[in-house]
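With one protein chain withheld, the remaining protein chains of the complex are depicted in position.
Here is chain A:
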Amino acid sequence: MAALIFGYQPGHTVVHRIDARIKLAALALFSIVSLQAGFPGLGLALVAALLLLPAARCPPLLCLRSLRWYLVLLLCIVAARAATTAGEPLLASPWLPASRQGLEAGLVLAGRLLVIALLGLLVTVTTRPSHIRAAVEWYLRPLPFIPHQQIATMIGLLVRFIPVILTQSAELHDALRARAIDQRRNPLRRITYLGMPLLRRTFVTADRLAQAMEARCYGMERTRHQWRTGACDWTALGLVTGFCALLLAIS
């Protein structure tokens, strides 16, 4: 558990410094463009994602390990697609019903999801939750009839709570190991001993946080975040747009 990274990691790389609004926009833009991308485009995007991760001091192998369940899931999607899509058979054996078209469709689908997951991880790891909150607020502000401040606060808290839950779960896991409870045969006991204190603890943490916010008069009329957009940010935006255009062009 402790090896998972789903939270902000402080750093001073270029990726860390880019405006959070641009990072979010790039992620959303890319997730739309990737719906159109084919094999060559996705391969290029995957290479780009794997190059960006070390640039942000975020080891690609650790990222892939954090996403290991996702990878297995993607394999299942590929298998399901290959087995269910009609087309010319891949193997002569009747026991493995796999068609080439199905395999290709499955790989494209899985590649799409994998690239987005890697880039999403990159954004979460390199952006402060408060900046994500401010960026969401900035995007929602022009929309009418939407409590944009509340939604932005909730997204910021959501992004912040995920690493808190994972850390507390790792701590509890260690505490249980120290008391040899992980040796218990009954899996229900093990899960209850881990799950119940974990949930009670996180709920109490959240409750205290709410009380603390209330005590400090946290209202929805917040001072707006001061955005500083420099040449670096515009270059990044230009690069991302160019890359997306390239993807659309080659697919």
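Everything below uses one rule, namely that a residue touches a chain if its C-beta (ideal position, glycine included) is under 8 Å from a C-beta of that chain, and two chains touch if they have at least 3 such contacts; residues count from 1.
The definition used in the following text is that contacts and distances are computed from a predicted model.
Taken from the listed names "NADH-quinone oxidoreductase subunit J", "Fe-S cluster assembly protein SufD", "Biotin transporter" or "Protocatechuate 3,4-dioxygenase beta subunit", the protein name that UniProt assigns to the chain not shown is "Biotin transporter".
From the options A:Leu51, A:Met213 or A:Leu248, the residue with contact to the chain not on display is A:Met213. Only one residue in the set A:Ile18, A:Ala56, A:Val136 or A:Leu172 touches the chain that does not appear here, and it is A:Val136. The residue from A:Leu51, A:Ala175 or A:Val204 that touches the chain not shown here is A:Val204.
Taking the complete complex into account, residues 4, 6, 24, 27-28, 30-32, 34-35, 66-67, 69-73, 75-77, 80-81, 84-85, 109, 112-113, 116-117, 119-121, 123-124, 132, 136, 147, 150-151, 153-155, 157-159, 161-162, 164-166, 169, 195-196, 199-200, 202-207, 209-211, 213-214, 218-221 of chain A touch the chain not shown.
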